[in-house]
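Excluded from the complex is one protein chain; the other protein chains are retained at their positions.
A and B label the chains in the order they appear, each numbered from 1.
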Amino acid sequence: MRYAVGIDLGSTTTKAVVLGEDRRPLGRGITNSRSNYEVACQVALSEALIDARFSLVARELEAFGLEPGAREALRLELERLFRAEQYRSQLAELRRVLDRNCRRLLTKPAALPAALTRILDRMGAEVGDLYAPGARRKSDFFRDLAGSRYLALAEAEARASGVGFDLLAGAFDKAILEVENSAAAAGRFEDHARAAVARLSRPEPLLHAAVDRAAATELVQVGSVGTGYGRQKLPFPEAQVRSEILCHGLGAHALFPGTRTVLDIGGQDTKAIQVDADGIVTSFQMNDRCAAGCGRYLGYIADEMSLGLHELGPLASESTRPVRINSTCTVFAGAELRERLSLGEKREDILAGLHRAIILRAMSLLARSGGVRDQFTFTGGVAKNNAAVAALKALLKENYGELQVNISEDSIYTGALGASLFALRDASGGAA
Amino acid sequence: MSGPAPTPTPEASKDSSQLRQKEMIARHFDRLAAAPETGEKTAYTFVPGNLSELLLSFDVLPVLPEINSLQSAMRGRSADYISLAEKLGHSEDVCTYVKSDIGMLKSGNIGPTGQRLPNPDLLLLSYTGCFTFMKWFELLAQEYQAPVTMLQVPYQADGRITDDMRRYVVDQLRRKVIPTLEQVTGRAYDEDRLRECLALSAQAEDDLVAVLRAARHRPSPIDAYFGAVYYVGPIFSSFRGTRAAVDYYRALREEIEQRMAHGLGPVTPEGEMGAERFRIVVEGPPNWTSFRQFWKMFSDEGAVCVASTYAKVGGMYDLGFRHDPQRPLESLAEYCLGCYTNLSLPTRIDLIVRYLEEYEADGFLINSVKSCNSFSAGQLHILREVEARSGRPGGFIESDLVDPRYFSAANIKNRLESYFQMLQQKSRNPNPVAAS
Partner (left out) sequence: MSTPPLAELVARAEALYLDYRLGAVREWKRKTGGLAIGYMPIYVPRELLHAQGVLPVGVMGGREDLEIIKGDAYYQSYICHIPRSTIELGLNGSLDPLDGMLFPAICDVIRNLSGMWQSLFPDKLAHYLDLPQDFDPELGGRFYRHDLERLSASLVERGARPLTSEALARSIELYNAERREVRALYELRRTQPWKLPTHELYLFLRAALVLPVEESTELFRQYRQAVLDDPGRKPLDQARVVLTGSFCEQPPLGLIKTLERAGCSIVDDDFVQVLRFIRSDIPVGDDPLGALVHAFLTDAMASPTRYVDRGRKGAELVQRVRACGAEGLLFCAPSFCDPALLDQPMLVKAVEAEGIAWTAFKYAENSGQFQVIREQAGTFADSIKLWSNA
């Protein structure tokens, strides 16, 4: 099967979208961006290809005539068990790397090897619970999942065995880089999928057959396009690199064909894009040098309040009397926050004001780019923040009247999706 | 605010006109360096609204602080100069030309050729199109003993030059500037000599206009933004009204006409440019700290600047103005009044729209510099209005004149690439990429 891939190398995450020749997205992958962009691309792509095989499984099940509900249930079950297998495989790699690094240490506490072994054993024993049906996981990244368990266990181990916690934590920090960058550790689809099928509580011959067929399908890459903040660093020939503006425009158009105006608020920048009926960009504006009003600003605020980034929106939504905040200067964010708190203002009211301030910056950018036209599509990490969305909708209505506001669950993949569409078009002989 | 030949980096490609210009400038700085010994008089003054011919008629040598600042930037010195000025109490918020100049002054006043600049015998404040000029000379007046004379040039707020404006400038020339020059030089005003200089100016101006208008040809033989910095150098700075400038512009014109006849594009510091892919009009001054890198971001994409407003800060010759020996002071007044930064926002919008049409440009770019409010305040309005009126897409990038802290290469390249790719997408009859 032939596919095209789009890769969006963002400042915080790298995304890949695999597109079939029928222009339907087959798979998506995401990973933390890191200094080695080439590895980030590989990891994102291999994740997307695994995801693509799941899509193929679903298509096979459909071909077998299964009801949609049953198909979805099987797919979810397969994926749960698959991820558990993948986690085990990565855990084994983590054990190997930790062990190797430990042996290389010239001086070390005598108890260290045994302490590491105990931690890894415990983590291995927990996999079943971590991936139990209905269990909720805080992240899809191995680094986050394994990291939080490892550090918790290391703390207990440090108390019990007297091995320094810093030493244990340092060992993990060093090892995880290698593990998360290893495609081998992430494993091959057919191995994990077959193992997952074997673990099913009762035999599912159709799923078995579907997995076999999906695994046997040859996936042939016919085109690739890279985009995003780090695109200059992408291991792509220049002709296969597109600006994230074009990719975002086209991606938003693909998600919502009625899109005319796109707002993307990402970690490092904010973009306001106008597109025509074909998703072609007609004008755009990006935030100026200063990072005020970007997702990063919320990151500072979250740090300052010792909250998780995802907790800001819900807290702000509890506000009844939003505070007026004029400065979205990242440098002053901390000072402003502390002063407001010292004046006795409530955290939720301050947060609501901050969210509105960020959206006000975005409104300026939209106005600069040519205003807002129906339909309006909001993408980027901040589109997941309900308080930001609420502030945006209110301001849009005040300034531009009623219009349709689109927000996709998958908005983080918008740029990669656009890139994959360009890749497919390039591959099919269309011009760049 | 303009630029003569920047000190070239060793491997930069140059054509013969550029070499000739380099020699002219070297000779000028030699004379300046020798002035304390030769007794030649010097005046510090500005590019927009400069009174070159009048100074020439008194044999006074001009020193142009803006040019010194931009040269400091091209030689990689401006960062230190600016930081010195900020240490001395100058705000980080204000014009970096001023701070670079003050820093240079406080570091021994070594000019672009490595020679020491003479102290001024006159501070000739030509207050044209830029409020900061006035403050700049208030600052310089604190450093030197030389007399200060100011020429206030009224702003063309309503898009035209009135009799009152012209008269105000002429009266100031007659009653203030000329008597001060007479006093400084000990010589009488010689109107015949001034007329001769003005006649030479007009000749050079004809040839400059022919060069700038060559960009209407496809492919354009010149880059009318980056390349034009060199072309306007002599006429914007110390050479307007000289025989040397007449010869230079005659030779330059021939060189450009040759290129046009052979269907050649512009020469960039990297050599001959590849095929012309985009024709762009540019508004705003260039960045000087990364001038060559900035230019390369255009030339690598096949983008040629076919017209720019920056090349008009020292005079709007392409719209027909010529210095006129028959009306010496009146024509100097009209020259000052007509410089680009002295035009109202609506006039600037009209001009850019006109350039887009006349030069058949694909779009326009605004380089918004932090330092220069005269240019920058209102550029977002210009962007919107020009887009609406011309139907051609505008791009917006931000940098600074001479402060390297405000040139973020990755950021600017990102925007430029996005912009050029957008132009390309739009120029192609969109082949709809529908998605499911």
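Heads up, the rule we're going with is that contacts are C-beta pairs under 8 Å (C-beta built on N, C-alpha and C of every residue); 3 or more make two chains touch, one makes a residue touch a chain.
Please read all numbers here as calculations on a predicted model, not as lab measurements.
Enquirer: Among B:L19, B:A34, B:L88 or B:L319, choose the residue that contacts the chain missing from this document, as touch is defined above.
Expert: From the options B:L19, B:A34, B:L88 or B:L319, the contact with the absent chain belongs to B:L88.
Enquirer: Kindly state which of the options A:R75, A:K271 or A:R368 is in contact with the chain not pictured.
Expert: A:R368
Enquirer: Considering the whole complex, which of B:S83, B:Q293, B:S344 or B:Q424 touches the chain not shown?
Expert: Looking across B:S83, B:Q293, B:S344 or B:Q424, the contact with the absent chain belongs to B:S344.
Enquirer: Extract the touching residues of chain B with respect to the undisplayed chain.
Expert: Missing-chain contacts on chain B: residues 88-91, 93-95, 98, 127, 130-132, 134-136, 138-139, 141-142, 148, 150, 152, 154-155, 157-158, 164-165, 167-168, 171-172, 175-176, 344-349, 368, 370, 373-374, 376-381, 385, 398.
Enquirer: For chain A, which residues lie in contact with the unshown chain of the complex?
Expert: 288-290, 292, 324-327, 332, 335-336, 338-340, 360-361, 363-368, 395, 398-399
The working rule: only the chains that are shown with their structure count from here on.
Enquirer: How many angstrom lie between the centres of chain A and chain B, each centre taken as the mean Cα position?
Expert: 48
Enquirer: For chain B, which residues count as touching chain A in their complex?
Expert: 380, 383-384, 387, 393-394, 396, 398, 406, 408, 410-411, 413-415, 417-418, 421-422, 424-426, 428, 430-436
Enquirer: Which of the residues in chain A end up touching chain B in this complex?
Expert: Per the stated touch rule, the residues are 22-24, 229, 232, 242-246, 250, 253-255, 257, 276-286, 288-289, 368, 370, 417, 421-422, 425, 430-432.
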